[in-house]
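Here the complex is missing one protein chain, while the rest keep their positions.
Labels A, B and C are assigned to the chains in the order they are written; within every chain, residues are numbered from 1.
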Amino acid sequence: MQQQGTDGTGEPLVAMRNVGLRYGTGPEVLRDLDLELAEGSFHFLTGRSGAGKSSLLSLLHLSRRPSRGLMRVFGHDMQDMPARDVPVLRRRIGVVFQDFRLLDHLSAQENVALPLKVANSMDADRIDEIVQELIDWVGLGKQAQARPPTLSGGEKQRVAIARAVISSPRLLLADEPTGNVDQEMGERLMRLFVKLNSLGTTIVIATHDLSLPAQYGYPLLHLEDGRLSHESGGAA
Amino acid sequence: MQQQGTDGTGEPLVAMRNVGLRYGTGPEVLRDLDLELAEGSFHFLTGRSGAGKSSLLSLLHLSRRPSRGLMRVFGHDMQDMPARDVPVLRRRIGVVFQDFRLLDHLSAQENVALPLKVANSMDADRIDEIVQELIDWVGLGKQAQARPPTLSGGEKQRVAIARAVISSPRLLLADEPTGNVDQEMGERLMRLFVKLNSLGTTIVIATHDLSLPAQYGYPLLHLEDGRLSHESGGAA
Amino acid sequence: MSVSELSLDRDPSSRFVPWIVAALSLMCAIALGTAFALASMTADWGRAASDQVTLRVATGDTDIPALVDQVARLEAVSRIEHLPREQVARMLQPWLGDVAQVDTALLPLPALIDVRLKPGASTSELRALIADRSEITLDSADAWLAPLQDLAGLARLVAWVLAAVAVGAIMLVTVFATRSALVNQRQTVDLLRLIGAADGYIAKRFQRHGLRLALFGGIAGTVPGLIVIFFATAAARLQGAALLNGLTPSVAGWLAIAALPLIVALVATFTARVTVLKLLRASW
Partner (left out) sequence: MSVSELSLDRDPSSRFVPWIVAALSLMCAIALGTAFALASMTADWGRAASDQVTLRVATGDTDIPALVDQVARLEAVSRIEHLPREQVARMLQPWLGDVAQVDTALLPLPALIDVRLKPGASTSELRALIADRSEITLDSADAWLAPLQDLAGLARLVAWVLAAVAVGAIMLVTVFATRSALVNQRQTVDLLRLIGAADGYIAKRFQRHGLRLALFGGIAGTVPGLIVIFFATAAARLQGAALLNGLTPSVAGWLAIAALPLIVALVATFTARVTVLKLLRASW
């Protein structure tokens, strides 16, 4: 298992120096963050409800700019990144949102295919094939044509996960990805993440459920009072 | 602790006979349900993702009509209930939706006050007072004026719970009410439910997390293949 | 703590529907104003034509002053004027050239006596008076107005068509705006129902919203419309030919145009209520 931080072979995938985030004129939700995610690492991000887990993930998937501090992603300084170059970076990041954010007017299958469609780097047949395989894998074969409003909570969550991993991202961020599924499915999904990690994907999973890190033993990033502390994991 | 079913003193709060539910022309999601919820009882509703927990709750809070079978709620036969009388019944039922369903344009406080506002049975000052107290209790004193899109997942969930219990409903239905909060807050919320139950509220909590029933020991309603089985709880 | 359960004010349609209604009301008001103004102008022509007759006396040995005296004494007559010879000559100029300087012997102009009757009075008395005097002819000024009446009538028709299209469009906008608001607010409406709001409670909110939008739009369009009509007709009357003298809507016309916002608002309220209740009643 790899440790966070720069590994010997090159610079970290993501590096933050002294980063802070505030919403509007409110207090800083995140303060003085120093973080390095080495290529191929796997972290759990923990913290109480409202500690800032989702906020930190939103910085990592470039949907928000930090209020201060330096950030490097995939070797690019984000401070002087022109807006038109950001979409290309985002395509290399997969995200499972805490509230799923599926498009209600598209079927489960179409939702999953969306990142490939937007990246426009694959022909339609190949997309169909990959999507079908993944949909089956997360146990939604029967619901492939259903639209999100007709899916159960756990089914939506699995669609969201499938969409996040479909484009084999270099960085995968998942916010409470097993919060709405039963234990058996939760384990199945964790196996998917472990497999992707072994293929080289860097992974960060935010969760309030401390049994997960305890079980899998990857290192912890713990948020408290807006500050980050690093702990190495338990088992594994 | 009370058992489900008719107790000696009167008829059950909710009774279902041979109830089935299908969506559109699909297969039956719920089949041959027989269920009685005695006044003052407390049940956990379990089942795998997609088993039909949320669907059963939607029948109980009268947002959907069963496709077949008989249903009595608060002593009224729902088959020949005219649509205009349903709102009054709904006001006696509190619901925590799995996806929260908060109104994004209202503050947390206003969201919580909504059921009292709609029932129009209390003056504004009294409403403010009760709402403030409950908001503090779920730990959202600082976020009372925030709107849901600026709340964290767990904060939203607590607003949803506060809204469900604000009007002291006779029947409280909660769908994964602790899925997005950390363990400490989860226990706090469970204590709230237990307290309400001891004051006479009948409670059904749907969850895929089997540790909850194990910990609290209330009887289980278990859904599998669209059918319901009753089990008595563990501890307590 | 003020709770407005539906975020209708933030509904995107709220921002532009009033302005569409305003534009349509403006058009409708101008079109109606044009139609009403043309109507009273042609009514004016008609009235002038039927209240006004001309006695034409082939000049011979008729005693014109005596005749004028006689006619003036009739009950139906309100005013009488013997047109001076120069005026008669001027009226004939387009046809006969400058006859004022022509020798009377060469071109014996007839004497013209303009008689204005009391409103609604009949010409029978007058006709009786001249019945046995063949040198006097009674003319009413209808024939030469016909092409003008045609033209004005056509313009009026176009104005009415435009007004009707505008009113239809306003109703269309209202119906669709309500439906669109309801669709946009579907989740909020569903939630309100689930926590026990009655259909009427929800409908009332949409109703008020529709009323406000439409009233605002109606006023914002009709007021400038009234101003435009007022100044346009006034300008036309001032600098145009005498023909345009009656070019202004009647009092009833002004009121009808001013009532436009109210009508629009009523239509909107009613539409909103019916639309919402119909959609809500579909289910529990």
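The rule is short, and it goes like this: a residue touches a chain if its C-beta (ideal position, glycine included) is under 8 Å from a C-beta of that chain, and two chains touch if they have at least 3 such contacts.
Values in this document were obtained by computation on a predicted structure and should not be read as measured data.
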Statement: Full-assembly contacts of the left-out chain, visible side only, are chains A, C
Statement: Contacting the left-out chain: of C:43, C:131, C:151 or C:252, that is C:151
- prompt: Any idea which of C:39, C:80, C:113 or C:173 touches the chain not displayed?
  reply: C:173
Statement: The one residue from C:161, C:227 or C:252 touching the chain left out of view is C:161
Field: Hidden partner chain, residues of subunit A it touches
entry: 61-65, 83-84, 86-91, 95, 101, 103-106, 109-110, 113-115, 117-119, 124, 127-128, 131, 163
Task: Could you please point out the subunit C residues that touch the chain left off the display?
output: 12-13, 15-16, 19-20, 23-24, 26-27, 30-31, 34, 56, 58, 91-92, 94-98, 102, 106-108, 110, 137, 139, 141, 143-144, 146-148, 150-152, 154-155, 157-159, 161-162, 165-166, 168-169, 172-173, 175-177, 179-180, 183-184, 228, 232, 236, 240-244
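Methods note: only the chains that are shown with their structure count from here on.
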- prompt: If you walk touching chains, what's the least steps from subunit A to subunit C?
  reply: 2
Query: Where the centres are mean C-alpha positions, what is the separation of subunit A from subunit B, in Å?
result: 31
Touching two or more other chains - residue numbers and ranges from subunit B: none
- prompt: For subunit C, what residues touch not just one other chain but two or more?
  reply: none
